[in-house]
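Only one protein chain is missing; all other protein chains are in place.
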Amino acid sequence: MKEKDFRDNETLDLFKRTGGNFLMTSIDAVIDWGRSNSVWPLTFATSCCGIEMMATGASRHDFARFGIEVYRASPRQADVIVVAGTIVNKMAPVLKRLYDQMSEPRYVIAMGACAVSGGPFYYNSYHVVRGVDHVIPVDVYIPGCPPRPEALLYGIMQLQRKIKLESITRPEQTMILGKQ
Amino acid sequence: MDNETLKARILEIVPEAQQEENKQFLTLLLPAAKLHDLALKLKNSPELAFDFLFCLSGVDYIKQLAVVYHLRSTQHKHALVIKVKTDDRVNPNFDTVCDIWRTAEFHEREIYDMFGIRFNNHPDMRRIFLEEDWKGYPLRKDYIDEVNIVEF
Amino acid sequence: MKEIINLPVSNIEEEEYHINMGPQHPSTHGVLRLLVSLQGEMVRSLKPHCGYIHRGIEKMCEKDTYPQVIHLTDRIDYLSAHINNHAVCLLVEKALEVDVPERVRYIRTIMDELARIQSHQLWWSSFGMDLGGLTCFFYGLRDREMILDIWEETTGSRFLQSYNCPGGVMQDIHPNFQKKVHAFLKTFKKKIKDYDRILSGNVIFENRSQGVGILSKEDAISYGVTGPSGRGSGWSCDVRKTEPYSMYGKVQFNEVLRYECDTYSRYMVRMQEMHESMNIIEQLIDNIPEGEHSAKMKAVIKLPAGEYFQRVESARGELGLFVVSDGNKTPYRMKFRTPSFSNLSVLDHISRGMKIADLVAIGASLDLVIPDIDR
Partner (left out) sequence: MTFNIYDFTSFNRWIDEGLNSFMSPTWALITEMAIIGIVFLLFYAVVGLFLVYAERKVCAFMQNRVGPNRVGPYGIFQTIADFIKLLMKELVYIKDSDKLLFNLAPFIVIIASFMALSAVPFAKGLHAIDFDIGILYVIAVSSLGVVGILLAGWSSNNKYSLIGAMRSGAQIVSYELSVGLSLLTIIVLAGTMQFSEIVEMQRNGWFIFKGHIPAIIAFIVFLVASTAETNRGPFDLAEAESELTAGFHTEYSGIKFAFFFLAEYMNMFLVASIAATVFWGGWMPFHVSGWAGFNTIMDYIPPFIWYIGKTAFIIWLMMLFKWTFPRLRIDQLLTLEWKYLLPINLVNILFMAFLVLMHWHF
C-alpha cells in the first residue's frame, strides 16, 4: 500500500474540517518524524517467529537501516513490542504486564499466525490464546508461519506510516485514524 | 544381556511381573507396590545397570492410568520398558523414582500436571506447565474444557 | 523493617536475595522463568518455572493424523525441525514396515545435518551474545542464511518446512541443490575459522567458560542430559552411533567426545560437531542415487495397534517419540521425550555456587529451546 492510498479521502476531509494551525502541524510533523524513525523494539520472543525476528535484525536484512536497531531489554525504554510467537494462557498476564510497563507511546506488532489468531494451535489446544489482541491492542498484524524477514520489514514500515499520521496536538484525529 | 535372560532375571526379583507384547522392547507390567524396589535393583546391580531413564510417560487407558518407564543401560546397551497401572482415577499414586534417576523429577511433575498421577515422596510435587489453579488434567481422555478448546 | 532488625545476625547474613530471570529476559532465549536465590552474586539455588509456552501439542496430536502431526513437530524444536519430522516419519515407516527408497535416506540425512549445522550456528550466535560479544550474533546468523537459502529452494520455506512426509519427502530436491551445498561447505569452512578467532581463542571467553558448570558423566546420565551437552561430559550418547538410522550407519564420522565436563567442553563439542556434520554431508552429497523421492503410501495412514518408540539425534540431544496406537488414523497417545526438557533439569544442579554471569553462560551452553521444553 502506498502512502497516498493510506491517506484516503475520508482522512483528507478530516484534515480539511479540523483545519490546523501551522505551528501545531509543524510540531506534529517533527515529533512524528522522530517517533516513526526511531522505533526501538523490546527483546521479546516466545518461539519460532523470534528466530525470524533475529534474522531480520542480522546482517542480511538489517533492521538497523530503519532506525530500529536498538533492541532494549527493558520495557521502559522500548517503543514497540513485537509479539513473535505463541502466547499461551500462562504467558498472557505476563505479556499484559510487559505492555503496561512500557512507556507511552507504545506500539504492538503481532508477528506470525500464532500472535494473530492462534495459528496452527487454534483448534484442539487447551492453553493457547487465540490472538494476542485478546490481551493487548495490536497496531500491525503480520501473517505467516513464521513470516519472512521481508514481511516483518514491511510490517515495520506500515507501523512507521501509521505513526506519521498521529497527532499529539489533536488527539481526536489520532483516535479516528485508528489508534484506540 | 538379551531379552530372555533379562526377563528371567527380573522375574526372579518380581515374580508377579507380566510380559506385554511389544516388538521393540521387553515390556513388563509390574504391580505398583514393587516398583521402587525393582527400580533400585535395576539401577544398582552391576549386571543390569539400567542407569538411563530415557523416557517416562503417562498413558490414559480409559479404564486405567499407566506410567511407562523406558530404561536403558549405557554400559550393557540393553533396554527395558516397565509399566505400572492403577484403576484409581480419583487419587492415583505411585512411588517416585526420582531418587534413583534424577531426570524423573521433572518428568513426574509433568505426568502429575497432565494426568493427575501423584508420586509419593517426590520432593516438589507441583504442576510444571500449567498454572497452579488449573482445573482438570488435560491429557486424560475424559478431559472436557469448553472454554479453552475449540474443537475442529 | 522491624522484623529484619530483630533477626539474629547470622540470619541476616544468610538472607537470600531472590531474582526472577524471565519470562521476558534476554538470556533465557524465550520464555523460561528461573527463580534464582542469590547470595551476593552467587547462585544459591534456582527453580525453573516452565509452561509459558506450553501449547498442548501432545493433546493436539491425539486429534491429528500422522501427516498432520509432522507439522506440529516443526514447532516443538524449531531449530531442528527437519530432525523432528524425521523422527515421526521413521516411526510411521517402522510401524508399517515400509521400505523407503535409498534416495530419500540420502536426502533426509543431508537435510538433518544441514539442520544441525544451522542450529549450532544459531546457538553459537546466542552464546556469544549471552557472554556479551554481540558481533558473534551477526556472524552466526549471516552464515545461517546460506542454509536457509538452500532449504528455501528445495522446500519452499525458510525454516519450518515440514519437508519430510511418511514414506519419503514432499518433493524432489532442486537441481541447484548439490551445487549450492558445495558452495556452502566451501564458504563455511573458511567462516568457521572466524568463529574460532573471535570466540574460541579469546582469553576472556576461556576464562569465562573453563571450569564453569561442571557436570560429571554420572550426573549427565542420571539427569538424562543427552546430545552435545552430555557428550561434553564424556558420555557417548549419540543416537546416530548407538542406534543408526537412515544413512548414519554407512557414513564415516566421529562421535565428538570431550572430558572436561565444563561449559567450555560443551562449547567445543558443538564447534567440532559442525565439522563432523560437514564431513557427513561431503560424503553423501555427490552420491545421491537416482530414484523416487517417496515410497508408495496409502492415502490414510493407520498404525497397527501397539506401542512404538523412535529415537533420533536432534541438534539438542536425544529426541524420543513414544506412540501408543489403537489402530486408528490418529495416535492414541503421543509423547515427545524432548532433549531440552531433561537438559533443563540439570541447570539447578550445575549452577549452584556459580556467579550469576556464569548462570547465563551455563544456560547458553545447554542450548535450551523453550518450546522444546514446554511443547
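Labels A, B and C are assigned to the chains in the order they are written; within every chain, residues are numbered from 1.
As a working rule, a residue touches a chain if its C-beta (ideal position, glycine included) is under 8 Å from a C-beta of that chain, and two chains touch if they have at least 3 such contacts.
Computed from a predicted structure; not experimentally measured.
Looking at the complex as a whole, the chain kept out of the display touches A, C. Considering the whole complex, the residue from C:31, C:57, C:129 or C:366 that touches the absent chain is C:129. Take chain C: the residues that touch the chain left off the picture are 17-19, 25-27, 41, 128-139, 142, 198-199, 202, 204-205, 207-208, 355-358, 360. Mapped onto chain A, contacts with the missing chain fall at residues 30-31, 33-35, 37-38, 58-59, 62, 64-67, 69-70, 72-74, 76-77, 79, 101, 103-105, 168.
Convention: only the chains that are shown with their structure count from here on.
Chain centres here are C-alpha means, and the one lying farthest from chain B is A.
Of all residues in chain B, those that touch two or more other chains are 129-131, 138, 152. Touching two or more other chains at once are residues 90, 123-127 of chain A. Across the interface of their complex, chain A is touched by residues 23-26, 30-31, 51-57, 59-60, 63-64, 71-72, 74-75, 78-79, 122, 125, 137-138, 141-142, 144-145, 148, 158-160, 370-371 of chain C.
Partner chain C is touched in their complex by these residues of chain A: 42-48, 50-52, 54-55, 58-60, 73, 75, 85-86, 88, 90-91, 94, 98, 120-121, 123-128, 145-146, 148.
On the chain A side of its complex with chain B, the touching residues are 89-90, 122-127, 130.
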